[in-house]
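What follows is a single structure, and I will ask about it in a moment.
Removed from the display is one protein chain of the complex; every other protein chain stays in position.
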Amino acid sequence: MEFLRPATWDEALAAKAEYPTALPISGGTDVMVEMNFDVHRPSAILDLNRITELTEWTNDGSVVRLGASVPYARIIDELSGPLPGLALAAHTVGSPQIRNRGGVGGNLGGASPAGDAHPALLAAGRDVFVEAASVRGTRMIPIDEFYVGVKRNSLAADELIRAVHIPVADGPQQFSKIGTRNAMVIAVCAFGFALHPKNGTVGTGIGSAAPTPRRAVEAEEYLQGVLAERGLWESGDLLGAEVIQKFGELVKAAASPIDDVRGTADYRRHSLAVMARRTLTWCWNDYSKQIRSAA
Amino acid sequence: MRVTFTANGKPVEADDVWEGESLLYVLRERVGLPGSKNACEQGECGSCTVYLDGVPVCSCLVAAGQVQDREVRTVEGLTDENGELGLVQQAFIDAGAVQCGFCTPGLLVQTDALLESDAQPSDNDIREALSGNLCRCTGYEKIMDAVRLASARKCAGKAESE
Partner (left out) sequence: MSTRTIQGQKNLQNINQASKDGIGGSPLRPDGNLKVKGEFAYSSDMWHEDMLWGMALRSPHPRANILSVDISEALKVPGVYAVLTHEDIPGSKYYGLEIQDQPALAIDKVRYHGEAIALVAADHPETARRAVKKIKVEYEVLTPIVTEEQCLDPETHGYVHEPHEYKSHGYGNICHEQKLVSGLGVTDEVRALADVIVSGDYEVGMQDQAFLGPESGLAVPAEDGGIDLYIATQWLHVDRQQMAPVLDLPEEKVRLTLAGVGGAFGGREDLSMQIHACLLAQHTGKPVKIVYSRDESFFGHVHRHPAKMHYEHGATRDGKLVFADCRIVLDGGAYASASPAVVGNAASLGHGPYVIPNVKMHAIALYSNNPSCGAMRGFGAVQAAFGYETQMDRLAAALGMDPVELRQLNAMAEGDFMPTGQQIDSPAPVAELLQRVKDMPLPPPLDTEHLDVRQIPGALSNTSHGEGIVRGVGYSVGIKNVGFSEGFDDYSTARVRLEVIGGEPVAMVHTAMAEVGQGGVTVHAQIARTELGVEQVTIHPANTEVGSAGSTSASRQTYMTGGAVKLAAEAVKRALIEKGRRRYGWTHHDITLVGGKVVSESAGPLVSMVDLLGDEAIDLTREHHHRPTVPFDKETGQGFGHVQYTFCANRAVVDVDVELGLVKVVELTAVQDVGKALNPLSVVGQIQGGCTQALGLAVMEEIIVRDGKVRNASFTDYLIPTILDTPPIPVEILELPDPHAPYGLRGVGEAPTVSATPSIVAAIRNATGLALNRIPVRPEHLTTERPGEL
């Protein structure tokens, strides 16, 4: 095994081109578990810690460009305004120590269906892009095309994740996660929800209840339809129990969970419906308040 | 490979480090700092918590090669140069927060970090900050007492020095 320590981004890309099976490591919170438990013995480990730009973020007012290695703790502290859903998700990741090291790049690289960032990224809208780079160039992968299978993503062997581009929230966002313990727990299932009043859409993201993170497309379309037809974006009026209930059912229907040691498929479906109803309610209540206070 | 870094203010060096080795292993087995503990090696217990460049992390999840030229502070580094116990260390003994003691080193570092950022945390803040440190012996009550005690002493100390 080799240990590669590029000092710059270009060196990192060159190393990844030379060693396509090298395993990138940043916070190490997934990679080192696999090393310690002898799950994985890559040909090389590619350490990204020296590349400080990966721990930086910028906000141009409409999009946050989040460096792949910005630790969750800093997302919570520094980005809960522009990225409220992701910040809530970040707050559920592992433990404080894990949040000090782990970042969204690792979650995306591992592409586990249980990764906490995914539902929030999906809910943040269709204009979320993973900035992937290689010596061949840079491409922006839409989040909807990123997850391709269980723990598989659409990165090429020579590509590294440099950043994630996430639209600045223009409406309320929420994130809920089920664990069988009140802290430090891997998601039994999770749900991200966001209102995007500017373009009249809503975003959803389901975690740990399908082979990949996925959105509840029919639920999104149903709710968008209701909000548009009834003029609710403008009025901020109550959604009504029926809409909330139906939304929950559609989210539930979008999942295809399995039974495993963390929970049953039935429970995952059930709790997704509950989380969908609750997060929608919280977001809509906030939105209504904004509308009313603006009026 | 060779790894050199600073541990508790002193330069240290380890040779023939296997590339997959963790910082925890290097500390415990190669540079004579076994205070950080090896309870789970998957970031699920906090017993191996150390400061890495001033930030508390699980040393089991830091690859040894990643600490090249960086600064590590372990539980052994919470004691002052004369061997006097740090404020958090003393509070843990006084409050009866130490039983088997295997979780203690990680809790001490994490508590030290908490009180550095907030000398007077609420109970909920303490619980959140320590939620990544498992203890199997105490039921955490005496640990809560210890952190409250350390906080009170720290605030009293500050008030005195002001």
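The letters A and B name the chains in turn, as written, and every chain counts its residues from 1.
We adopt the following convention: contacts are C-beta pairs under 8 Å (C-beta built on N, C-alpha and C of every residue); 3 or more make two chains touch, one makes a residue touch a chain.
Keep in mind that what you see is a predicted model, and the values were worked out from it rather than measured.
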{"item": "Absent chain, residues of subunit A that touch it", "value": "36-38, 88, 91-92, 174-186, 188, 261-264, 266-267, 270-271, 274-275, 278, 282"}
{"item": "Absent chain, residues of subunit B that touch it", "value": "18, 20-21, 25, 28-29, 32-42, 44-45, 47, 74-76, 78-79, 85, 89-90, 92-94, 96, 98-105, 108, 124, 126-128, 130-144"}
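The working rule: only the chains that are shown with their structure count from here on.
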{"item": "Rounded Å distance between subunit A and subunit B, as computed from the means of their C-alpha atoms", "value": "30"}
{"item": "Sites on subunit B touched by subunit A in the complex", "value": "1, 18-20, 22, 41-44, 46, 49, 55-58, 60-63, 65-66, 68, 110, 128-129, 131-133"}
{"item": "Subunit A to subunit B touching residues, read off their complex", "value": "1-3, 5, 25, 27-29, 31-33, 35-37, 41, 44-45, 47, 49, 94-98, 100-101, 183-184"}
